[in-house]
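Since the structure comes first, as structure tokens, the remarks are kept for the end.
Here the complex is missing a single protein chain, while all its other protein chains stay put.
For subunit A:
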Amino acid sequence: MEFLKSGIKTVLGSTEPGQQPSAAETVEKLVDRVYSSTLLEDRRDACRALKALSRKYRIEVGAQGMPPLVQVLQNDGQDAEIISYALDTLCNIVTSEEFDEEADNPAVSVNVGEQFTEMFIKSPEHVTLVMGYLDEYDFRVRRAAIQLITSLIANKTRELQDLVLVSPMGVSKLMDLLTDSREVIRNDVLLLLIELTKGNSNIQKIVAFENAFDRLFDIVREEGCSDGGIVVEDCLILLLNLLKNNSSNQQFFKEGSYIQRLAPMFILNSELEDSGWTPQKVSNFHCMLQVVRALVTPSNQQQVVNACQRVMQKSQLLQALCDILMSSGVPADILTETINAVAEVVRGDHDNQDELSRVLAPSQPPRPAIVVLLMSMINEKQLLALRCAVLYCFECFLYRNSDGQRAVVQTLLPSSTTDVSSLSTGQLLCTGLFSTDTLANWFSAVAIMHTLVENVAQKEELLRVLLATPGGQRPITLLEQCTNLMQQERYRIQSKVGLLMLLSVWLAHCPSAVKALLDTQGTMAYLTAQLCANEHDEREYLVQGMCAFLMGLCIQFNDNSLANQRREDISQLIIKRIGQETFCNKLGEVSRHEAYSRACKQPQIRAKGASELLLDYEYCKLYKGLEALIAKLVSGFDVDGIELTELTLSSEASALVAQYKGIIRGMDGQIQSLQLSNKELEDQNDELKQQISQEQSLKSQLADQNTLLKAQLTAAATAAQTAGQEQQQAAQPQEELNAARYQANMYFAENIRLTKELETLRQQLAAEKQRADAASQLQLTTQKDQEDLLELLADQEAKLAEYETQALPANSEATSAQR
């Protein structure tokens, strides 16, 4: 302190002894000097003093010093030293960090830095001025400018982002600094960019455009990848900022083959097991996993997720992640995050799901990785976050994976001849379901539930699952056991919630499961009792709401095949024992519970404490889709069982039916007209055939005549010859010969004429034939057309039938009500 005072004394000149100047007065004098000194040295000294004071007397310096410091920045650009003092001083004023020197100063409030930031950026040209000093190569100036801008952004992110965006080449200039050969500058720029890219997709895109991915991967590699220091972490945080919720950058990342650069970083080297994980390595790895998840998280654009998932498999990133799952010595939080990452990499991608199902754990005997993971899930001693991650992973493995769902259900069926000694997924889940650990109950119920999501075939298969009872009596079905457990007092609420979700998903869209549930002892009575009960706490309300939903499903998907348990019977039960209003009110409890909004947010299971685990994402989806339907259905029944709603089909549905009817009517008309024209063509064809046969007979007649004539001709010729011979021998009269000649000529002419006629007839015949051919071809095509149309009609009828089955619930209500 003495040093400081003496320093000030040298600058200000000594004051009168015994009169200590106040901080404000000192600052005022210094500010005066900065303003009015003609010598650069004086101004520089004053700035240096202001900088020294700015840590302890931040308010005084900030209140008076800003304009002169800006003036320095405007006018003294050629002197690096004074500029660096000015920038440093401003940085001290606006930073949100609290200095040790001012710790005991009550005037310094928490957000004093923020207020000064606001003052400073009120004129945007101040920011442009500071940005300009980024071009200055001098180390002190450039670094001070970077630090000042970083502090400004940290305090007023939105405003600064907008200012940087409008300043010409602002972002590009900042990106250039990333290639600065001085590491300190580069590292400071990383921090600046992390602040700058927060929640601003335009800046994120420009930064990515300016080759940020290349730069960052280069730095990460130079610094030793995941073994590197805090700079690696900074790079990864920036990478994460660029990718999170930015589909354009995600696509660019994928297209630029950066996933391929990320993948090798996940390969653990063998020495790690011995040397252990340093805290920095844990942080780096955590960020890397976050980057992976940012690319494939379910809330991203579906096509981006799919494309990234494909690349992650091809680049063996998925394999590296699975290897981490199965290696030892991995810290728990890294393991948890890896499980979450694997979950999202495989979610909904069949090949990746397959790959996960083939991963084997290095145990004796080797077990599938999924089995090992599920073992941790039902293990009470495991961390909650890890257990949640495993469930999430299992859910993602089953998501849109009917083969996987079937495989899990198969392990529960009696037919499967699995080795008794080896644990199966089904066995594990049953163990969890019946264990005394409430969380294991919940996890297992939700896991089984996910084998049934959108898969009616498995819902029916699971009905066949039988469990041996301890007493050695008749085996009991899984569904029955679930209803029994639900009714037991010792089974706690969380477990009941799990079971109710399992049963609800099971019953939805599966009439045979509804039938099986209605067949069990006491279930309906239990549900009714739950709904009638009144004095309970908030969590009980949730259970009541879920019971109401389950009961509603029993109506909605009831095929009326059980006497006394038909749709209207259950509706009557509700009307008489519970009351429609109460029922609908209780039904709404589910969506009013905070667990509901929490679970709806994302598929991932997030819970700070074990008690937060109540509802599941898929259950909420089902509930959301059916709640209104059930409420409408139940309130639509009258005391006498007459359904009140007039329209059995929704307006949308009836419009569709009408539309189909119209289409079919049109088709019908078309078919009739085609049939008519077809008949006409057939008639024509007959006629033509007749004509042809006539022509043919005519032709054969003519041929006969022709042969006859030919024969006559030859006869005549021979006659003539003999006549000639006779003339010589017997000197027959000339007259006779002439007559014969004449006759022969006549015959000849006649013959020519007839041949000609025959020729024309032949031609006619050929023409007729051609016409006949054409006609029959026409007929053929018409027949084919007709067939096509019939097929189309059948198709349409099938569609209509299908549609009517879809509308059946409503329809059958109508009929049953009318009955």
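The rule is simple: a contact is a pair of C-beta atoms (placed from the backbone, for glycine too) under 8 Å apart; a residue touches a chain by one contact, two chains touch by 3 or more; residues count from 1.
Just so we're on the same page, contacts and distances are computed from a predicted model.
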Listed names "TRAPP domain-containing protein", "Ribosomal RNA-processing protein 43", "GH21751" or "GM24572", with the criterion being the UniProt name of the chain not displayed: "GH21751"
Sole contact to the chain not displayed, among A:Gly256, A:Pro298 or A:Gly579: A:Gly256
Contact partner of the left-out chain, one of A:Asn211, A:Gln779 or A:Gln796: A:Asn211
Identified contact with the non-displayed chain, of A:Thr128, A:Gln280 or A:Gln316: A:Gln316
Option from A:Gln20, A:Gln74 or A:Ser172 whose C-beta touches the chain left out: A:Ser172
Of A:Ser248, A:Thr477, A:Ser512 or A:Thr528, the one touching the omitted chain in the full complex: A:Ser248
Touching residues on subunit A - with respect to the absent chain: 165-166, 168-172, 201-202, 205-206, 209-211, 214, 217-218, 221, 225, 248-249, 251-252, 255-257, 260-261, 263-265, 267, 315-316
